[in-house]
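A single protein chain has been omitted from the complex, and every remaining protein chain is retained in its original position.
Up next is subunit A:
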Amino acid sequence: MIIEPSESKPLLPSLPKACTGIKGLDEITGGGLPQGRPTLVCGSAGCGKTVFSMEFLVHGALMYNEPGVFMAFEEKTEELTINVASLGFDLEKLQQERMIRLDHVHLERSEIEETGEYDLDGLFIRLGHAIDSIGAKRVVLDTIESLFSGLTNQAIIRAELRRLFEWLKDKKVTTIITGEKGEGTLTRHGLEEYVSDCVILLDHRVENKISTRLLRIVKYRGSVHGTNEYPFLIDEDGISVVPVTSLGLSHDVSSERISSGVSGLDSMLGGKGFFRGSSVLVSGTAGTGKTSLAGSFANQTCVSGERCIYFAFEESPKQIIRNMHSIGIDLQAHVDNHMLRLLASRPTINGLEMHLLSITKQVLDFDPSVVILDPITNLVSVGSVSEVKSVLIRLIDFLQGADITVMFTALSLNDNISEQTDESISSLVDAWLLVRDIEFNGERNRGLYVMKSRGMKHSNQVREFVISDSGLDLVDVYMGRDGILTGSAREEQQLAEKTENVIRTHAVSRKDKEIERKRTVLESKIASLREEFDSMQDELNKTYVEEELTRKVMEQNRQEILQKRGGIQ
């Protein structure tokens, strides 16, 4: 035992772990398998036990500098080397570098006669020698249960296995023991009884002829761990487990807006578009332009310099590009610039969990800011509605956690707008756009509603959704006497209004002239009255002056008379 110097902080000792290097597994287990202890990996035939354990060893050798011993009870070393070469593991080279040691144990009951008491010291010596020769830190026993078929005395085997696992612990090697799944038990011979530190169950389930690989940590002593069944993939990169679960609702939110690519729609959404990292559902009946909306959104994303993945479940990439071309959207250019990834697959190619996993894998690989799924309706063909819902919840959670905006399109079979979508995810999404046929006046037009849009002011109006050569746009619909007017009825209404406008302008200008004329008449009248007044004033003034003059003259005269008479006085 190593005693730390006293200056180190009194940290609580936690279980040391050995990283598996398997994508996703180290997250679920919180760092890997228990270091220096045995782990049981069990599952039915073909569920990936050998690949799992081989990946553990090879990653240990390549990434963590921990040499490993692989003791194979079922496959010969040459077979094993060839089998894992498909995953890109060069066991020959690793053996030469003394990082991996393979040992094939051949045990055939018919060749052996048991003549009394024995023990498995041979196995111990062999394993010990292999471990010591390369300084191994990791050991895989695949699958040790072969001992039960090779030897008859079960009591001895059980006692020896118990001793073996203790011995492996003493050796401080991290061990994986694989075991075949038994009836009602984890392993056919009850190995879980001996390996009590960590048990991982692999499963390969086929439902509706579609297979799904699942991984579950049954127990992990001394550590917290995810308890769900996690789907995993085995492909050319080996095993990847993506812990896509409904982890909670604690992700950060962004108040940044991104344009939907349709200016009319943006203005319905408070003029700015969707929130970044939100989920948008576009539902509608067949042929209402859901894919066009999605394509337009993808185009806008790429134009603004962000990346987008478009998962198509109905059309091939070429088809989508061609169809979008007809409305003036060039997706091919974005594909060429590596801004857009168009991925098409039939829903039935995988199980739902696998779809989720491959979507997640693509998203992690491409790091887009927008993901489009078109349409999610088809996923129901590989799972029940509740399964689809559960997958979509986890997908939304995952994407929102990564601040990725997601747009789903969904085909609604009935034309009832108050209905939920078939996948009943409308309660999960942040924004729900409904594209609906409006049949009126012998023609079919598209109406777009914003059913909901969380956290922003949005229009409650129905807009007519117009798809033209130059793209998509929204036009105000007209409320007429007979209800809303769309299409040619709307145009008719527009024309009528235009005419009315012209007439009104004309009428207004005539009235203006009339007023002008009246004003001129009045003004001339005012002028003549003023003249009249002036002359009257003059007249009045004239008498007044005359009177004054007369008075003055008379006064003068009187004075003169007085003077003249003064001589008398």
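Here is the rule we go by: contacts are C-beta pairs under 8 Å (C-beta built on N, C-alpha and C of every residue); 3 or more make two chains touch, one makes a residue touch a chain; residues count from 1.
The rule is short, and it goes like this: contacts and distances are computed from a predicted model.
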Name of the absent chain as recorded in UniProt (options "Transcriptional regulator, GntR family", "ABC transporter permease", "Peptide/nickel transport system ATP-binding protein" or "Circadian clock protein KaiB"): "Circadian clock protein KaiB"
Touch criterion as defined above, residue of A:Leu107, A:Val253, A:Ile526 or A:Leu540 at the omitted chain: A:Leu107
Residue among A:Leu57, A:Ala130, A:Ile372 or A:Ala489 touching the omitted chain: A:Ala130
Touching residues (missing chain, whole complex) on subunit A: 103, 105-107, 111-123, 125-126, 128-130, 147, 150-151
